[in-house]
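Below you will find the structure I want to go over with you.
As you look at this complex, bear in mind that one protein chain is not there, while each of the others sits in place.
Showing chain A:
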Amino acid sequence: MSDARGKAGVSRIDAKFAALRAEGRGALGIFVSAGDPDFETGLAILKGLPGAGADMIEFGMPFTDPMADGPAIQESSQRALKAGMTLTGVLEMVRAFRAGDQDTPMILMGYYNPIYSYGVDRFIEDALASGVDGLIVVDLPPEEDRELCLPALARGLGFVRLATPTTDDVRLPAVLKNTAGFVYYVSIMGITGTAEVPTDLVTKAVERLKRHTDLPVCVGFGITTPEQAAGIARCADGAIVGTAVVKTIKASLDHEGRATEATVSDTLGFVRGLADGVRGARRPAPHA
């Protein structure tokens, strides 16, 4: 998309959503843990994601204690750490990706301690220089905005917040206040594996968020199939798929957890299926 050229940081995210709005469809966000199952294979997957139809990448910064993640993402994080991944390595991968892709928003997702250990100012600087556009730091609620959120926003790095069903209308303005890029709505009710996407619930949740913000709302809902991705993309500004992707990676590994010839192609094939679903789910022209 030529209108995204020259953009970086939160403006690259804004440009992407504007372009997708013009296309009349929602975004497909794909989560992978950086360096899962190893640096080379992880980089090959990463570089292949836009071609497979990912509109946006949530790139996991592996951490030993991912206290808000389920077993599949915990394991992907551990695989990456075991293969030697570090925060420096994550940024190196982003830099390598960015050399060949200027349009796809790159959101780093993870926990605060590795960033704190790296040094907040140095991290923001290096992340922007590497081509990172936004951050999702799970254990930094609005109450701790001074730590990273405010300095990141001041430098043009997006700070994407998670909203949940327990985030009530009283709390929502505080959660949305210093959010930039988009809002990530996650269900905590654990509906992974259900056949039907509860589009009515998602629609309601998205409507509620939209009453409080003009930002795009993306939804992660335990999406495992192209049909579900399409369903979510129809009622929100984007669908984010993580668990099912890292499970695909895991299923492709050999007995000792090493990549096989199938790892990259299986993963990208799975993403391609999701993308076909999302691209087939064009919405009626926007109201506005």
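Heads up, the rule we're going with is that contacts are C-beta pairs under 8 Å (C-beta built on N, C-alpha and C of every residue); 3 or more make two chains touch, one makes a residue touch a chain; residues count from 1.
Assume contacts and distances are computed from a predicted model.
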Record lookup, UniProt, unshown chain, options "Multicomponent K+:H+ antiporter subunit A", "Carbon monoxide dehydrogenase small chain", "Peptide ABC transporter substrate-binding protein" or "Tryptophan synthase beta chain" -> protein name "Tryptophan synthase beta chain"
Answer key for A:Ala163, A:Ala180, A:Val202 or A:Leu215 versus the chain not shown reads A:Ala163
Among the options A:Glu23, A:Glu144 or A:Asp254, the absent chain makes contact with A:Glu144
Of A:Ala8, A:Ile115 or A:Leu135, the residue touching the omitted chain is A:Ile115
Per the whole complex, from A:Asp65, A:Glu125, A:Glu207 or A:Asp254 the residue touching the absent chain is A:Asp65
Even though one chain is not shown, chain A touches it at residues 63-71, 74, 78, 81, 86-88, 111-118, 138-141, 143-144, 161-164, 166-168, 171, 175, 186, 188-190
